[in-house]
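With one protein chain withheld, the remaining protein chains of the complex are depicted in position.
The block that comes next holds chain A.
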Amino acid sequence: MKNFYIFIAVLFIPWSFSVAKYDEFEDGDDIMEYDDNDFAEFEDVSEDVVTESPQRIITTEDDEEEATVELEGQDENQEDFDDTDAQEGDTESEPYDDEEFEGYEEKPDSSPSKNKDPITIVNVPAHLQNSWESYYMEILMVTGLLAYIMNYIIGKNKNNRLAHAWFNTHRELLESNFALVGDDGTNKEATSTGKLNQENEHIYNLWCSGRVCCEGMLIQLKFLKRQDLLNVLARMMRPASDQVQIKVTMNDEDMDTYVFAVGTRKALVRLQKEMQDLSEFCSDKPKSGAKYGLPDSLAILSEMGEVTEGMMDAKMIHFLTHYADKIESVQFSDQFSGPKLMQEEGQLTKLPETKKTLLFTFNVPGSGNTSPKDMESLLPLMSMVIYCIDKAKKFRLNREGKQKADKNRARVEENFLKLTHVQRQEAAQSRREEKKRAEKERIMNEEDPEKQRRLEEAALRREQKKLEKKQMKMKQIKVKAM
């Protein structure tokens, strides 16, 4: 409750500021009036005196009413002075002498019209402020904001509907294949939530596990950002489609060592640049899959020919040809570690951790204008995924293939060590220099001369020993070489 009150209080502060600003503007207008009145002061006085003078002219004729009328006139004047010159105090609210204003008796005719003018001028500015024209900027902005909010709500709901349409179609297949469907990691026990995990307004996750051969499967429904108006406008220039990304983590014993990918040429070129494992193990450019009967849009990246032969069986080719328009990329890798990490120079790193993974990226048909039916049409692709899981488990390289694969992996590791060797050497050297410097400092800081001498001698001895060791090593190497 306290937090709520604080929140309300905090909300009031800017609101009051905004209101205060309007007050200032109003005050500003009033100030303008005061400015005018500063100079018009004398006019007012003269006008008041002019009003006074006809009264006096009249009252002089009626001697009986003289006193009362004069009093009234003076009261009126005092009120006027209070209204217009409130800031200036009471100095001018005293009644004026008749002698000062003798000259103004000549203008009685113009006074009535002048009497009316000050009253009308005061009213006009109030009307001007209420017109719509002065607020066109605000109206425009608020309309834009309202449009944004409307788009947000519509987009959010559409993504939600698409996600649930997908899930309802796929639920049966998933539940028949996986023991745990839907988990958000918060429960202590592993129970199926049976629901999608909403990470964002446009990203939905689903974790399935509990099947032989695979550790688990993470499905990500990556929709377009329909809730963001800017994105919607950008998509009008550049059409894009929703994606479904499936990542299957395999158990170590259930997959042999190979790296293989198939997909659209564009996607494969991009992946080869970005992905650590594809760039290291698949050095050739993506090859056409026409040899296996694949459509021209698809290409293959493989570590070795044997893997391609093994992977491209009849059923796989059937899947790939039939759903070629929906497939963006399919990647099987035992050395999967994600995209290449940007490392700083001089930063010592170990080889990134690898996991045996199968990755699938599917494009939802409709390129942006998707409907729930389009989501449903992805169901056969899920069957393909399940088929691939089983296939990956069954596929084993023969002896030659295995040797090649092992050699490749050893080569990659060696390269990495070579790269970091220089860095490791530099690090070791800097450490040694640090130690020497620390020792020297200690020796310098020793006040006792005796101790100093002893430490220096110890350091000298250590250095001599090191030199001797080095010399011995060199001799040994020379002997071996001979």
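The working rule: contacts are C-beta pairs under 8 Å (C-beta built on N, C-alpha and C of every residue); 3 or more make two chains touch, one makes a residue touch a chain; residues count from 1.
Please note the rule applied: contacts and distances are computed from a predicted model.
J.: UniProt protein name for the omitted subunit, picking from "PAT complex subunit Asterix", "Gap junction protein", "Septin-type G domain-containing protein" or "Cytosolic Fe-S cluster assembly factor NUBP1"?
T.: This omitted chain is identified in its UniProt record as "PAT complex subunit Asterix".
J.: Which of A:198, A:321 or A:452 touches the chain that is not shown?
T.: Reading the full complex, the residue touching the unseen chain is A:198.
J.: Which one touches the absent chain: A:131, A:176 or A:398?
T.: A:176
J.: Footprint of the hidden chain on chain A, which residues?
T.: 7, 10-11, 14, 137, 141, 144-145, 148-149, 152, 176-180, 183-185, 190, 197-201, 205, 207, 209-212, 215-216, 218, 220, 225, 227-230, 249, 338-339, 341, 386-387, 390, 394
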